[in-house]
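Pasting in a structure now, in structure tokens, and then I'll have a few things to ask.
For this view, one protein chain was removed and the others were kept in their places.
Should a chain be cited, it is by its letter among A and B, assigned in written order, with residues numbered from 1 in that chain.
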Amino acid sequence: MKSVVKQEIQGLNGDEAVALAAKQCDVDVVASYPITPQTIIVEKFAEYVANGEVETEYVCTESEHSAMAACLAASATGARVFTASASAGLALMHEMLFVTSGCRAPVVMAIANRALSAPLNIHGDHSDAMAERDSGWIQVYCENAQEVYDSVIQAFRIAEHLDVQLPVMVCLDGFTVSHTLENTQVLPDDTVKRFVGTRQFPVVLTHEGKTVPFKLDPENPMTMGPMALPNYYFEFKRQQEEAMRNALEVIPQVHDEYAEMSGRRYGEGLLEQYALEDAEVAIVCLGSTAGTVKTVVDDLRAEGVKAGLLRIRTYRPFPAEAIVKALDNVKAAAVMERSMSFGGRGGAVFHEVRNALYDTAARPFTVNYIHGLGGRDTNPSQIRMIYNDLQKIMHSKRVDDPVRFVGLRE
Amino acid sequence: MTTKEKSWKEASPAGVCWKSSATYLTGDWKTFRPERDVTKCTKCLICTIFCPDGAIHWKVEKDDIEFDMSFCKGCGICANECPTKAIVMKM
Partner (left out) sequence: MSEISEGKFTAKNVAEKPELFLSGHRACAGCAPATVLRLIMKATRGPTIVTEATGCMEVASTIYPYTSWATPWLHTAFETAGANASGIEAALKILKKKGRIKNEQVDVVAFAGDGGTYDIGIQALSGAVERGHDFLFVLYDNEAYMNTGIQRSGGTPYGASTTTSQAGKAVPGKLEQKKPIADIMVAHDMPYVATASPNYWKDLITKARKGIEVNGPAFLHVFAPCPRGWRSDPSKSIELSRLAVETCVFPLWEAVNGEYQLSIPSKVIALAPKKKKPVREYLQVQGRFRHLFTPQNEKMIEEIQRLTDEKWQRLLKKCGLTQPKAAAGSGNSSGER
């Protein structure tokens, strides 16, 4: 049993934690475009570059769409690639996200979650990353700067794993996490470097009849990104799905290895369970809101209420089995959601959680609380109100309307 | 298609092409085919330069050009550009 590595505490906000982690991971190319609230990431990295603290080609592309294209191309050439974006920038990259996952490029990207226009809003919510849940990217949502730091480092190992080979999005709430200073435990440079190692490549069959490492290499020419007609396309998409399923195993493996080294874990890497073992009422949520929920859970527990929290850390691949197991005893669950699917009778997370619970024998009553859009704060008393609602539902065994709003002026 | 196509488990990921187009014979596209009068041909090699399909080869060992009918699409550029009008397009 290895002992936990000695770590230094630094005062970092979420963005700085991202930049530091990327710096330590021996990234080869960063191609990015600034957008609030991710700007500190790209600026910090630029500072490292300017001071010769990293051996990285830093490309300031003229838009996010080009940033992702350049990242993909650099990755295809064999480089370890990192970038960051948010909101409109992520939306602008939309097309390229699918191309990147389709090309199986292990790009790691930090997303400082921010609301989508219109109206223009620079503050935190999950609508940007939620809109990309179908893009074939692994998505991890972090609660605080510490977790962000840990997750970015793990992301490279997950993305580059030979059974995965998918790009990874590490999400941190805009301003709440990205700009809030925290005590963050930082691993030594060489420890991180050893942990991430150098990039390994799967092998592919090329038109020369050779089976060679998957990258653009004049010694072993190959064609990447061809046109696949209807008689071929479908199989590649199934491959991506398989990679996602493999990720459900790889993510906990990498997480465990990291936990041994750092002394920190977040559940098993997929979900974080807080006072959930015997909970009757539970909130399910992503990101920093969980932090506030935890304080409310503590208060309620002290009052004898069997309240619990399930924080979904890995949202893609969706850990359905683990979620079902975690909510085993729960009678009423509220999915707190920081994004909307207009006209969709609730948000994406609500749909997927309910979907996972549908096949179970004893389904909890599940409701959706849309909150925090455009960076609106959700306070402990509002969360307490949710738990009150859940208790009412649990006792009355009735749900009047499954989709509600918290903090909205109605 | 007589060959069995690869299943998703067998296919190389990310759609890397595994056959050279040199095995995809486009010669049956043509309606007209070039015919060369060797007495007029000066081996200037202009036809080998202009052919969009690279279907005319300069054979060093033969010290002559050779038309590759398995790729020639019969566009007629070679005939049109030949400085001595040594090439004629025939049905």
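Following the convention adopted for this analysis, a contact is a pair of C-beta atoms (placed from the backbone, for glycine too) under 8 Å apart; a residue touches a chain by one contact, two chains touch by 3 or more.
Keep in mind that this is a model prediction, so the values were computed, not measured.
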Checklist entry - Looking at the whole complex, which visible chains does the left-out chain touch? => result A, B
Checklist outcome for this item: Logged for subunit B, residues touching the omitted partner chain are 15, 17-26, 29-30, 44-46, 48-55, 57-58, 60, 68, 71, 73-77, 79-81, 89
Checklist outcome for this item: Those residues of subunit A that touch the unshown chain are 28-29, 31, 55-57, 59-63, 65-67, 69-79, 81, 95-96, 99, 103, 198, 207, 216-229, 232
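In this text, only the chains that are shown with their structure count from here on.
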Checklist entry - Which residues of subunit B touch subunit A in the complex? => result 5-8, 11-20
Next on the checklist: Touching residues of subunit A toward subunit B in the complex: what are they?
Outcome noted: 102-104, 165, 202, 204-209, 214, 222-226, 228, 231-232, 234-236, 238-239, 242
